[in-house]
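Below is the structure I would like to discuss, written out as structure tokens.
Omission of a single protein chain aside, the complex is shown with its protein chains in their original locations.
Going by the order they are written in, the chains are A and B; count residues from 1 in each one.
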Amino acid sequence: MDWHDVTARLFPEGHHVVADGDLLAGTGRCGDTTFAVIGSAHHAEIGVELALAMARLVLATIRTHPGRPIVFLVDTAGQRLRRRDELLGLNRCMAHLAKCVEVARSRGHRVLGLVYDQALSGGFLATGMMADLCAALPESEIRVMNLSAMARVTRQPVERLAELARSSPVFAPGAINYVKMGAIDALWEGDLAAHLAAAVADAPATDTRRDVGQARGGRLLAAPIALRANVE
Amino acid sequence: MQSYYEANARERLDGLLDPGTFREILPPVARTLSPHLQALDLPAAFDDGIVIGTAKLEGLAVLVAAQEGGFMGGAVGEVQGAKITGLLERARNAEVAGIVLLLETGGVRLQEANAGLIAVSEVIRAICATRVAGIPVIAAIGGQYGCFGGMGIAAACCTGIVMSEEGRLGLSGPEVIETAHGVEEFDSRDRALVWRTVGGKHRFLLGDCDVLVDDRIDAFRRAIAQALREGDRLDLDAVEREHALLQRRVDRFGGYDDGADIWRDLGFPDPENVPLLATDALVAISQRLRAA
Partner (left out) sequence: MEHLEYRFDGGRPATAGSAARIVGVVASGNLEVLIEPVPGDPACSIAIDTAAKGFGEIWQAVMADFFARHRLAGIRVSINDAGATPAIVALRLDQAIEEFTRKR
């Protein structure tokens, strides 16, 4: 889905979200609540500039609108794969974005995420996966890495990985698999504004994804192992 | 003097921690093997490639986690991630000076794909939440596999990073970049180029690691203890300062193509000599340049 359609459906009462290149920024109204909207479009590759631009928007929200909920709209092809971005410390710029989200959370901002097209790896880790609650549109896909790079790193044939991506929930990129594993709260269809309103009210205060993953049967070990690491 | 690079995870802990103080949590007898690897008919490890526990380090009570780079390149799967996440959460209820993460990892364990990505995300969330609670998390990077992928993000979320010259820290590994954009973009077999881009010396000169130490376990120990004593606060002031720093960096160095260009800009008259400098010499010059 295009970002224009997503924002229209999330904020039927009006929004001021604009695209500045691949960066989405602005606000939207949902019921009585104004949301800060931050995101990416056009399957953005997130390099140092875009990561810092998103972090700047989080900081601006914290400074000028204390307590305002933030929603990340995610459509990314992952981190920019260029030597120059590595040279400049893209890992740190992504971490900075993640830390800004954490500080926002600690200061009472609810943070939500919505994958509306695709999400890969680094770009997703620093945005949607830092949210209190992340949702996805039914057709969206979430991947760790492109198959050809995965094939090279794991020294497995591309065909074998493609077959696994078709048959195994652990490998399949459809967002439904992330729902079962607890990382995506739900697939949102129909009245997106209603979903958004419910999400901001119900989002958990701590990271409950592993408990959800266990309850849904998609990720059975993370919760019990983390508990044992905590108490044994 | 024991090499950090050559040592495996358990040997590093042995050399780092005060003798007799280490108690392993979920030791190998707990048999926390990865079901995903077993499903793929791949060899698994009893501890899933990470050793966690409680200990003292120079008298400071700590929680420690040491990744075993030799197993799956240190990559993080469901079980390993849960061990780290649980440990980070444990710190909030324990009287500890902080958490020490000995990182050696390619990032998400691709053989566990979705479960691995979520595991790394939970680690990142837990590091951030633990730091907001005021508990320092110190990362050490100096092994053969470096620290890449989502764990490169995790490392940069920590309070401080101690690296040796041998260490590497980044997001996408050179091989991944080469696969995407070709050898002209990044020749992953050009070791000097790799180290100018993501190696310990470059990261130190750029400011992405706080301390550069020799490849010796005792040097890591001293630096980690010192970092723990400096305490921590992840708050609005900290991220605003970080933002200004990173923005200045991109403005100042964003047009450069190579680490050597950045080092020249920082004031090194002969940047091609940087790789040859001993650690203490490099640190001394860097401090003089920063003071100037």
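Simple rule for what comes next: a contact is a pair of C-beta atoms (placed from the backbone, for glycine too) under 8 Å apart; a residue touches a chain by one contact, two chains touch by 3 or more.
None of these values were measured; they are calculated from a predicted model.
A.B. asks: Among the chains present, which touch the one that was left out?
C.D. replies: Its contacts among the visible chains are B.
A.B. asks: In the whole complex, not just what's shown, which of B:V29, B:L276 or B:A292 touches the removed chain?
C.D. replies: Answering carefully, the residue with contact to the hidden chain is B:V29.
A.B. asks: If I consider the whole complex, including the chain that's not displayed, which of B:G15, B:G70 or B:G207 touches that chain?
C.D. replies: Answering carefully, the residue with contact to the hidden chain is B:G70.
A.B. asks: Applying the definition given at the start, please give the residues of chain B touching the unseen chain.
C.D. replies: Touch with the absent chain occurs at residues 8, 10, 27-29, 33, 38, 41-47, 49, 68, 70-71.
Keep in mind that, in the parts below, only the chains that are shown with their structure count from here on.
A.B. asks: Mind checking the centre-to-centre distance between chain A and chain B? Centres are C-alpha means, answer in whole Å.
C.D. replies: Using C-alpha averages as centres, the distance is 24 Å.
A.B. asks: Enumerate the contact residues on chain A facing chain B in the complex.
C.D. replies: 48-49, 52, 55-56, 59, 62, 79, 81-96, 98-100, 102-103, 106-107, 121-122, 124-126, 129-130, 142, 144-146, 148-150, 152-154, 164, 169-172, 177-178, 181-183, 206-207, 209-210, 213, 219-223, 225-232
A.B. asks: Which of the residues in chain B come into contact with chain A in the complex?
C.D. replies: 25-26, 30, 32, 35-36, 52, 78-79, 81-87, 89-90, 93, 106, 108, 110-122, 124-126, 128-129, 131-132, 149-150, 152-157, 169-177, 179-181, 185-186, 197-198, 202-203, 206, 208, 234-236, 238-240, 242-243, 246-247, 249-250, 253-254, 256-259, 262
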